[in-house]
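For reference, the structure I am asking about is given below.
Note that this complex is displayed minus one protein chain, with the remaining chains in position.
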Amino acid sequence: MTESQSREVTFKVDGRSLRGRQGESLLEALRRYGYQVPSLCHHEAVSPYGACRLCLVEVQKGKRRKLTTSCNYPLMEGIEVFLDTEQVVSNRRVVLQLLLAQAPAAERVRQLAAEYGVNDTPFEVEDPENRCINCGLCARVCKEVVGVEAIGFSGRGAGKRMVAPYDETAEDCIGCGACVFVCPTDCIGMSETGGIRTIERWHRKLPLKTCSVCGRHFAPTFQLNKFAEWTGLPRGHFDKCPDCR
Amino acid sequence: MAKAFANSADLKAYRQQLLKTRRTETKTISICAGTGCCASGALKLVDGFHRAVRERGLEREVTVRQTGCHGFCERGPLVVLHPELTLYQRVKGADIAEIIERTIQGGEVVERLLYQDAAGHRFVREDELPFYKNQMRLILAQNGHIDPTSIDDYLAVGGYQALAKVLGKSKPEKVCETIRKSGLRGRGGGGFPAGVKWESCRAAPCPDGVRYIICNADEGDPGAFMDRSIMEGNPHSVIEGMIIGAWAIGFPGRPQGYVYIRNEYPLAVERLGIALEQARRLGLLGKNILGSGLDFDIKINKGGGAFVCGESTALMASIEGFVGEPRAKHIHTVESGLWDKPTNLNNVETWANVPLIIDKGVKWYTGIGTGDVSRDPWGGSKGTKIFALVGKVQNTGLVEVPMGTSLRRIIYDIGGGIPGGKKFKAVQTGGPSGGCLPADKLDLPVDFDALTAAGSMMGSGGMIVMDESTCMVDVARYFTHFLADESCGKCVSCREGLRQLGRILDRICAGEGRPGDLELLESLGRTIRSASLCALGQTATNPLDSTLRYFREEYREHVEDKKCRAGVCRALISFRILADKCTGCMICAKKCPEQAISGEKKKPHVIDQSKCIRCGICRDVCKFDAVVVE
Partner (left out) sequence: MESKRLQEIVADHGKDPAQLLAILQDIQQEENYLPKETLKELARELGVPLARIYSLATFFSSFSLEPRGKHICTVCLGTACHVRGAPRLVDQVERDFAIKAGETTADRQLTLETVNCVGACALGPLVILDGEYHGNMNTAKLGRVLGSLKKE
């Protein structure tokens, strides 16, 4: 954290004076104070992306007041934030309608939309089975937290899709399952049968290591070998599951 | 070529020597070799003229020069004979001998190669043509006179004099101030005052002194090609502007330059590359330029074909080797841009204005254009603007006029009006982010603020004229699909919003519009505009909004009456053969891909509407105008 980011600043939310750190995500600051701001593409562990457009707020800085997403708005001294204004509510409604049309099978989207009073969409549904909303959280976690970058977007515009390269087996994937864990709409899929872990969306199948002590499958061998490579610890260190180590 | 210049005195001395040795008495044949004329066969003409001059032993008296774009692309290939400025248009290889013998040697004019206006009046001199006479060519002044691959040509007409004037002589802060006071605003679309940007970038904290100076040459607006033309015709003017910028913004630090250029412009890439190499050899780029202490060089980065990369943060991401996704600009790029360094980005035409302002001064420059910028750089639009005048207009080409010139003057006096006796319907300015203005806006003075107020924008200066055979719903649909495809796809509002907008417009054009569709378009448009992150999304609905505002009746007809008055939307039209005009030549029946046309030889033919796919081939092949759209 740089010096300027650790500096404390004062800002206002709907007239209430609050404090936070300069440069931190406005969304995170708001949530810390207990404000309910909806969002699907944000996670504290990774950099903000601003894809889902749900965490809209109005921010006044100096004379200018504008609608913006709060996740990628860096907190600054003296800004005034307005939640749930007419602008915010009406635009969020349309965004939710668009998400319902894009990912009608996503339970989380339907739930959230209902919470905000949106129960159907005036727009045409592309694929009734689709759950992915292109939030990119899986790829950000893979790159920034796991340090692998096994997956990414292909294409652009309306044709943008989250895939493993060539939509074939993601050969760099270590099968850690972090993407599955963070996915807000549960559209990646992971299963374990017969000592094999499968990450469905990335067409990745990896054999699991058996703990030399308790005998249970605990992590993909490929992942453990990578860990050994990255940490410099002997491979033998990873023969036992974390509980038996 | 000379040795590298150690200082500005060297540069001046070299120029003096150039002027002395240049044969001023010779005749010059200038052949336009811009993309348009090249496509019409200009390069063959260049070779042909060279050969013809050689064969006749005229090398000493006649110079053959291939130049950049002259701008009057409609009539290409263009050949201009100096010093008389005789303009020959649509010149072919077979005309070469006659031009040399009759005009160059005989002093006569070849009448049939002259430009002739609609009234039948012929013009001899280039500067007498209404197309050129009504323009004010400052940025394009040297296009057509100099060989873009010769730095000597540029130096001879006074090139790099502005650089010599400031480098090591004017304080960088002073140069920034000059640009601010000139009122120069960004020609790439936003119209942000360039001097303010320069000053902010200069003032931004930068411990290691690395500031980036970028030229945005990713001219992505379809229908705009002025930047291409400047780079092809006068690349050194852009380079000179950038070096001046490097001095003003980055000295005494370590400024570094980039030109991000479209891959679709191979000729511009080539000419710019040549120009950079020449500038390096003369010490105008590199270490200690003209003895001023400034170290600066420029790299070329070729774009990969993405409209969104015209957006500054997307462009920078692309230079860094990532996909062109824009990021939020709550922290401006002048503070943290390329590789998180202070970065100043201007487009090609903006950079090309810089040497001119330095050379001629603020007072002269602010005398051109609208408003008052003496207190506020936003107070007006100064200088000239180049427009690409295209579409349904007589004289297609590049037009440079003072800011504030009316649309009518551009389209009618310079452009010669609408061809084929058709009626003007609209003019689209600003590319996909701009809007369509109707006939009652023709007297609008064209500047940044007037266009924005009318619901369009300057953009980079595309100006597409539309007549009664252009369907405004189809135009909105075209731009919407264009942007849906060119969106980076990050924001839901832009990606899904434009996709849905396109679908609604598709169904309206297919005759399946529903009641309430226009209101749905409007509400969706509002969200695309206000909830998206970058300028692409925020301006994406301008074509839709402006057509809905000015041509709502056409939308209503599509939805309610299932009619397309322009005869464009296939589902709403039909082709018919006029029995009294059809000669029964059978061409249409032969060319019809669906065998939908029948009839006997020399008897009127008939189209079977159930088979017709409305491809329009029958109308294209008919020599008797017997096929009509209804």
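A few notes on this one:
We just call them A and B in the order they show up, numbering each chain from 1.
Going forward, a contact is a pair of C-beta atoms (placed from the backbone, for glycine too) under 8 Å apart; a residue touches a chain by one contact, two chains touch by 3 or more.
The structure displayed is predicted, hence computed values, not measured ones.
Of the candidate positions A:E8, A:E107 or A:E149, contact with the hidden chain is made by A:E149.
Which of B:W198, B:F225 or B:Y555 touches the hidden chain is settled by the complete complex: it is B:F225.
Across B:E240, B:E486 or B:D517, the single residue that touches the chain missing here is B:E486.
Considering B:T470, B:Q500 or B:S532, the position touching the chain not shown turns out to be B:T470 (whole complex).
Think of the hidden chain as still there; on chain B it touches residues 35-36, 38-40, 73-74, 76, 219-225, 228-229, 263-265, 301-307, 318-324, 388, 390-392, 396-397, 428, 431, 462, 464, 466, 470, 475, 478-479, 482, 486, 488, 591, 593, 615-617, 620-621. Although one chain is not drawn, its touching partners on chain A can still be listed: residues 139, 143, 148-156, 163-166, 170-172.
The criterion applied here is as follows: only the chains that are shown with their structure count from here on.
Chain centres here are Cα means. That of chain A falls 41 Å from that of chain B. Listed in rising order, the residues of chain A touching chain B in the complex are 49-53, 56, 67-69, 72-74, 76, 87, 90-91, 94-95, 98-99, 101-102, 122-124, 126, 133-134, 136, 153, 155-160. Residues of chain B that touch chain A in their complex: 306, 308, 323, 327-328, 330-331, 484-493, 495-500, 502-503, 520, 523-524, 526-527, 530-533.
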